[in-house]
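First the structure, in the form of structure tokens, and then the observations on it.
Note that this complex is displayed minus one protein chain, with the remaining chains in position.
What follows is chain A.
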Amino acid sequence: MEHIRTPKVENVRLVDRVSPKKAALGTLYLTATHVIFVENSPDTRKETWILHSQISTIEKQATTATGCPLLIRCKNFQIIQLIIPQERDYHDVYISLIRLARPVKYEELYCFSFNPMLDKEEREQGWVLVDLSEEYQRMGLPNHYWQLSDVNRDYRVCDSYPTELYVPKSATAHIIVGSSKFRSRRRFPVLSYYYKDNHASICRSSQPLSGFSARCLEDEQMLQAIRKANPGSDFVYVVDTRPKLNAMANRAAGKGYENEDNYSNIKFQFIGIENIHVMRNSLQKMLEVCELKSPSMSDFLWGLENSGWLRHIKAIMDAGIFIAKAVSEEGASVLVHCSDGWDRTAQVCSVASLLLDPHYRTLKGFMVLIEKDWISFGHKFNHRYGNLDGDPKEISPVIDQFIECVWQLMEQFPCAFEFNERFLIHIQHHIYSCQFGNFLCNSQKERRELKIQERTYSLWAHLWKNRADYLNPLFRADHSQTQGTLHLPTAPCNFMYKFWSGMYNRFEKGMQPRQSVTDYLMAVKEETQQLEEELEALEERLEKIQKVQLNCTKVKSKQSEPSKHSGFSISDNSIANTPQDYSGNMKSLPSRSPSQGDEDSALILTQDNLKSSDPDLSANSDQESGVEDLSCRSPSGGEHAPSEDSGKDRDSDEAVFLTA
């Protein structure tokens, strides 16, 4: 609270990104957790809520006659431009936001003040919804080859690993500890995924400290143990997800990669995924392209290509596909590592698991996957997503890339996933929002020390409660193509990878398809269900009536029966044949989603409100938005756009004609 210099500023303008001439006048409030903008216009009073933790950068722009513009870029790719009339307010807001967006203590984060009105028991239940020991049981562990090791009890061996780890049965504590000393940050090889069908597994670790010639007997034994745990194959793939050059450079620092000569029966493979710094710059470049005011097609494509973003996505996918193939087709186990084994390794392991196991393509399974490969194995959420003020060089969109990979797969296999695009977008939002405790800190150890589970709520429970909003109506669990491993076409085509405007331009509603197939299908599904229930009830009634009629032998009742019958069919038809009120139907959907809406997800809620208060399909606003698109998006249209003052325009046109 002490950081808020001015809690309320009036007569602030919120600039519409698509048509900068239009701006909404309103009041800006700063609270401990949110920036809130409330429009003045009495009929809408539209509210825009932004969490402080979502703020990525705040930029002061050159002062104009109307006031001082402030540009706020959010981590969920929203961009907000405010114009504040008074210089002093402007400065105060700027200073306050700078401080508020960079908390220094975990206690300042929203999740510690966020209270969704659940009692203690419900909160605890929320935290056990996703249970990793259950997940390992589902994989078929422990078994003859793999066992639960307690070597990392109290985080004695590796402080970024969880306490519960699965290792090959033949790996003794001595081998594990020896191996851990030979690996960066002591992240020794452990099991990530076990493929029941053929005993092959995906293991993960960090790079070995091999330098130019160092060896470690225990580490070699560890890999041998992993190979032995898979009787179906006489070798193990070791996948280094770095570009070869980077790995070689690491050797000079006493790190590096496995030497095939020293390890018996390994096949070593580089897969060039770039490091976090390259990825950060790539995203930056792509977002610059998304921000362009009215780009031409070549500007856009050139910028997209230049950012290299889709190339990086493809590299991650290729690595995942390689591993999934090695496991399912060759029956070989794979050890994956990068440098520290918490960024690229997490991406690649989870993509491969997603390809291999249909369970991870369900709502619950996807939560489990993120919990396992990302949260428990010590992906540094705090550093990568800048939850606390820290080194900007540590920030990188690692999990964003994984989420995009999932989306690319969903585009390829529309029936294979139980969840929809919205689910991914909301997870991405909450990774940055710090509204729930799941993604806090850098490791399990830190989270336990902070007592996260006792002091905050779990996102998974929140998502699970509202799962109706995240279902994919096209999901077919029993379809042959969606069972087992997903097989991408053998000849990879480049046009498989597309720009995800649903994510990166998601706040520019005008660019999104105006009608959502998913919502529509869900509504139809729901309606069908309702009608079926109604039919059932009516049939029951009919049966009863007929019974009654059998008892009565009066002719009169017989006459009444057909009329009732026809009455029934008419009412049924009229429901089935009446075209649903289009805009009404679409409006009803968002109103259904805020039913999730206790007070909890404040921002999501307001988005939904936005959606419903701006009925995309009702005549007025829709037409308006279309017109805006035109006048400002068509570069040459600007001069001649008929919406401008036509008298003036005529002059300019005549001038052109005269000079001609």
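The rule is short, and it goes like this: a contact is a pair of C-beta atoms (placed from the backbone, for glycine too) under 8 Å apart; a residue touches a chain by one contact, two chains touch by 3 or more; residues count from 1.
Heads up, the rule we're going with is that contacts and distances are computed from a predicted model.
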Completion exercise
Per UniProt record, missing subunit out of "Myotubularin-related protein 9", "Pyruvate dehydrogenase E1 component subunit alpha", "Phosphatidylcholine:ceramide cholinephosphotransferase 1" or "Vacuolar protein sorting-associated protein 33A" is "Myotubularin-related protein 9"
Handout entry: Touching residue (missing chain; options A:Leu25, A:Val128 or A:Leu301)
Key = A:Leu301
Fill in the blank from the handout: Where A:Ala171, A:Cys216 or A:Cys290 are the choices, the one touching the absent chain is A:Cys290
Fill in the blank from the handout: Hidden partner sits against chain A at residues 290, 294-302, 304-305, 308, 310-311, 314, 489, 491-495, 497-499, 501, 504-505, 508, 510-515, 517, 520-521, 579-580, 582, 617, 619, 622-623, 625-627, 629-630, 633-634, 636-637, 640-643, 646, 649-650, 653-654, 656-657, 660
